[in-house]
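The complex appears here without one of its protein chains, the remainder shown in place.
Labels for the chains are A and B, by order of writing; each one numbers its residues from 1.
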Amino acid sequence: MASIWEWANPRKFMAWTDRALPLLSVLSACIFIIGLVWGFFFTPDDYRQGATVKIFYLHVPSAMMAINIWGMMLVASLIWIVRRHHVSALAAKSAAAIGMTMTLIALITGAIWGKPMWGTYWEWDPRLTSFLILLLFYIGYMALWEAIENPDTAADLTSVLCLVGSVFALLSRYAVNFWNQGLHQGASLSLDAQENVADVYWYPALVAIAGFILLFVTLVLLRTRTEIRARRLHALEMRERVQGQ
Amino acid sequence: MIRLFWRDLALAFRSGGGFGLGLGFFLILVTLVPFGVGPNSERLMAIAPGILWVGALLACLLSLDRIFALDFEDGSLDLLATAPIPLEGVVAVKALAHWITTGLPLVLAAPALGFLLHLDSAAYRWLMVTLLIGTPALSFIGAFGAALTVGLKRGGLLMSLLVLPLYIPTLIFGAEVIRRGAGGFLVATPLAMQAGITAGSVALLPFAAAAAIRVALR
């Protein structure tokens, strides 16, 4: 009873997310807005980059989420493979579209930021290229989900793809670094870096990141609920068909 | 398993598709590139390593969906799955047969096509070496992609979508070896990385592919 896996039972999941979602939605909306408003309007302009630096509050969190969502999908896939929790597989499926959107946001905001900074929207820079590759992985993963009719088969095959894809995504990251040394600055935020962004930028950035994380959690729960309902509908249809015979 | 290997080779030879088709495609692709980018020999020389690798990759992709799809359609895959040879072995043998009928001819034909693209004379050696080391990875990664999409309608297109991103590291290191070889630089690092990817793919992907086939047959 005390097992945390209890929470992954579809019925139980529906029950607790039903209670948690309203609160979570409000919370994530608040934090998200606070982070962005603080970042956009209440931070000084950068002495070199001017106001363009503020796109940072969209670019960095979305880029972080793009990578971390793939990591979450990997964990969810592993849970599905090992413990066969349906909700886990459906959560991975739900996360993929959000991850792809985050990747797109990171790419687009990067391009918008890149134009004034580097004088070009796109450069075959290792980081940019890696994100493009990540986008391809997301697209492939989602396409495989869509192509397979039987939901359990789809969950199995996409999980295997996620595992193998993760290895190759890491390899690609390394290979791309090797292939071209880029324009992109190093990681903007890290805890131990000597040279970090100033505190005035750093705190709103943290809030914005928290907002993105909460937004992701909210969306993934919402989408997983939709997927569970779709599965339920599918199960009802199947039963009807079998009983009709 | 040896028997399966010979059967796959015999099938590829007799149906004619596996052997000639990939090579022909490779040739056409390399012929088309100068039409697209112009006949300037210096420009061709600069892009030759990339074109040869991308061409090899696409030619390889062309015949991938035949690895399992035909056996799935005629029921052989069901029977092979219940046979006393492990499915991982079946995958490995089929990928190997695919390499011999597709990858190896590409390796052998590549110098002639490199000639068409004015490839730097110092690079020929590295072209052969890197293709020889890299193309097995293409077959094994491709076998994994084919296993994921076996039994799907219109699986071929989806398979390209899944497999091509997985080819990126092999492509990068392969083209890099030729580029460095042509410039007279050290090639050890990219070559070692590529060999590592091939070794890893050959050793591990048959397990993933066999798991995918078991799921698909269920």
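As a working rule, a residue touches a chain if its C-beta (ideal position, glycine included) is under 8 Å from a C-beta of that chain, and two chains touch if they have at least 3 such contacts.
Note that contacts and distances are computed from a predicted model.
K.L.:
Could you check which of "Spermidine/putrescine ABC transporter permease", "Transglutaminase family protein", "Tryptophan synthase alpha chain" or "Cytochrome c biogenesis protein CcmA" matches the UniProt name for the chain that's left out?
P.N.:
Per the UniProt record, that chain is "Cytochrome c biogenesis protein CcmA".
K.L.:
If I consider the whole complex, including the chain that's not displayed, which of B:L32, B:I85, B:L157 or B:A188 touches that chain?
P.N.:
B:I85
K.L.:
Among B:R7, B:R43 or B:H118, which residue is in touch with the absent chain?
P.N.:
If we include the chain that is not displayed, B:R7 is the one touching it.
K.L.:
In the whole complex, what residues of chain B lie against the chain that is missing from view?
P.N.:
2-4, 7, 10-11, 14-15, 71, 73-76, 78-85, 217-218
K.L.:
Under the stated touch rule, tell me which residues of chain A contact the chain that is not displayed.
P.N.:
So the residues of chain A touching the missing chain come out as 9-11, 84, 86, 150-152, 228, 231-232, 234-236, 238-239, 242-243, 245.
What we mean here is this: only the chains that are shown with their structure count from here on.
K.L.:
What whole-number Å value describes the gap between the mean CA coordinates of chain A and chain B?
P.N.:
Going by mean C-alpha positions, chain A sits 32 Å from chain B.
K.L.:
Please give the residue numbers of chain A that touch chain B in the complex, ascending.
P.N.:
133, 136-137, 139-140, 143-144, 147-148, 153, 156-157, 160-161, 163-165, 168, 171-172, 174-176, 178-179
K.L.:
For chain B, which residues count as touching chain A in their complex?
P.N.:
141, 144, 148-149, 152, 154-155, 158, 161-162, 164-166, 168-169, 172-173, 176, 189-190, 193, 197, 205, 208, 211-212, 215-216, 218
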